[in-house]
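First up is the structure itself, then whatever we jot down about it.
For this depiction, one protein chain was excluded, whereas all remaining protein chains were kept in their positions.
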Amino acid sequence: MSQQTPDPQLAVEVIALTREYTTRSFFGTVSRVTRALDGIDLSVKTGELFGLIGPNGAGKTTTVKILTTLLTQTSGEAYILGLDVRKDLYEIRRRIGIVFGGERGLYNRVSAIDNLRYFSDLYGVDSVVARDRIPQLLKAVGLADRADERVEKYSRGMKQRLHIAKALVHDPELLVLDEPTIGLDPGGARDIRNMIREMQKQGKTILLTTHYMFEAEELCQRVAVISKGKIVALDTPSALKKLVRDISVIELRTYGVTGDYVEAIKRLPNVVRVIADLDSEVQTIRIQSPLGADLLSQVTSALPSDAKIIDRTIKEPTLEDAYLRLVEE
Amino acid sequence: MGELSELTPGKKTEGYLARRGQVLKACIVLTAKLFFADPQWIIPSIIAPFIFTLVAFFLFGGEASGSSFLLYLVLGSGLMGMWGTTIYGSSNSIGFDRWNGTMESTLAAPVPLSWIALGRVLFNTFEGVINALFILVIGLAWFQVGFGVVNPGLFFLASVSTFLSLSAFGLLMCTVILLSRKGGFITNSMEIPVYIATGTMFPVSILPMVALPFSFLLAPTWGIEAIRLSALPGYTGLTTSYWTDLALLAVETLAYLAMAFVLFKRVESYAKRNGTLDEY
Partner (left out) sequence: MTSTESAPVAALSAEARLRMALRVFRGAFLFGRKGLIVWDSWEMWVMQIVITPIAQIGFFALLSIYLQYPSSVTQYIVIGNAMQSMSFAAVFAVANITSQDKWQGTLPSTMVTPANRIALFIGRASFQVLLSALIAAAGLLYAATIFGVSFATADFLGIAVTVLLTSVAMTGFGLLISAVGLYMRTAMIVANIFLFVTLLLSGVNFPVSALPAWLQPVSWVIPLTYGTQAARMAIAGSSFMALLPTLGWETLDALVVMGAGYALFTGFENLSRRTGRFEEY
């Protein structure tokens, strides 16, 4: 099914989008076809902050690449600001800003200001305007006093802020942020999230992909969960959390616990799921169960003698709990 | 931090030529800055042709007679320097983005890739001219020969034309680099064959017949002929005249440009179909 006219109210409109990757053998015959996207539908309203979450390999990056005109779809339609991603490439690119995750994407051997001047020219920003806009952007992202330094000397957080400035240099209407806080320390990540909120307040539409559920929950008005190339849920974070309203979450902070304890808890009746982070000195174990507080005594008695529970809380399920149910089922 | 709300609105440049000019300027400036930030690779482009010249000098018999002969030698070396920079620098203008991690950002720009490449190639080839001049100056000083060309005006014209044809060739080689992960090695392996085929150190007339079509299809072959005709007294070379050489140069250069622009479109659509252009 293909729609001839895109909806003018929507900044992003995706209809039955499919993307297949074909690997060929040495002789050129097709050896494997992988379906990275399997008929996804989603839409983002103008001015909305929309999240796309999913495990690695789910299709987030493929979706982002298609929407940002870096990859063509195998079938289906995708419209950005009413323009077809297949036909109106350059016009779309002039009106969107993209932040790719990670450290790549900047010219490290020149300064931040040189990077911004370059991209500003590439995106056709009037040079008189750019002369004002670039210093303003650098100030807005907190890089004004290091603007003349080579980017290779920047910390990861600083580079990410420069990425944001670069994405904004041509005043785009839509911003696509692909895991913008990945690898940042908490302070740096918080700064980026504040900037994202600020950009939305300026009326920009934002499509955000992230691995951090709390981030999606905190920032996004609606969230799509993608798993194995399909959208498995699309709603507001609170509506998605209702999917897991049948469970409570016991959150334990522990010392000295091993994988054996986690396995023991998993085997307890009425335990739906256990998510454990045992690598830090103070470990975190989240246990999903409909029993809630009633499970506490069993959880405590299974604890080995040389381990310790520092803290235990009963929590409402979060978006992460809903997400895990959605992608694992 | 300042406020994102206080930004001057991003007004865009209008007009096709103005926008293209803006892109060219941006790419020339960036490439220049990157070059001055890390000019290491320039040394092989100067050292290699210069060493080849010294070898040729020793082969030519040490204290060879005739300053025009030495000028021939030194010119050849300069030309090799320009070719070397085209092969390594120009053809890698966009390939550089691949290992630098900026390929996605480059592809996402609202301007055809060919224009970005052109700006970079222009700087790189110009830098090759500087190389050539550098080699020329060192060579003339080393061999203590004066720079007396037959016709400076025609020499200048031939040199500029050769520079433009090398740029066009570099642009074409960009597409080779982009379409294949091994593109860099393909272009690097062309280095010596191209020195031979374009007659930098010895005229193409001594090449076997089977190699001549390849020579004639390389526009700089004609540029080099024109440069020699305008610089060296009594030079004969191929049977063509200076103006015929320039005409052939012009026609082939335009053909390279046309092919390059067509191939760049293919490159971009290939990248989008396969999503692999940004992987090194």
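Which chain is which? They are A and B, in the order written, and residues in each are numbered from 1.
Just so it is clear, a contact is a pair of C-beta atoms (placed from the backbone, for glycine too) under 8 Å apart; a residue touches a chain by one contact, two chains touch by 3 or more.
Being a predicted model, the structure only gives us computed values, none of them experimental.
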| item | value |
| --- | --- |
| Visible chains in contact with the missing one | B |
| From B:36, B:156, B:202 or B:243, residue that would touch the chain that is not displayed | B:202 |
| Touching the absent chain when the full complex is considered, from B:138, B:192 or B:212 | B:192 |
| Per the touch definition above, residue among B:7, B:24 or B:56 touching the missing chain | B:56 |
| Positions on chain B where the hidden chain makes contact | 40, 43-44, 47-48, 51-52, 54-56, 58-62, 182, 185-186, 189, 191-193, 195-196, 201-203, 206-207 |
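The rule we apply is simple: only the chains that are shown with their structure count from here on.
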| item | value |
| --- | --- |
| Centroid distance [mean C-alpha coordinates] between chain B and chain A, Å | 43 |
| Chain A residues touching chain B - in the complex, by the definition given at the top | 21, 62, 65, 68-72, 89-94, 98, 100, 103-110, 114, 117-119, 121-127, 129, 132-133, 136-137, 139-142, 144, 150, 166, 168-171, 191, 195, 198-199, 201-202 |
| List of chain B residues in touch with chain A within their complex | 1-13, 19, 22-23, 25-27, 29-30, 33-34, 37-38, 100-102, 104-105, 107-112, 116, 269, 271-273, 275 |
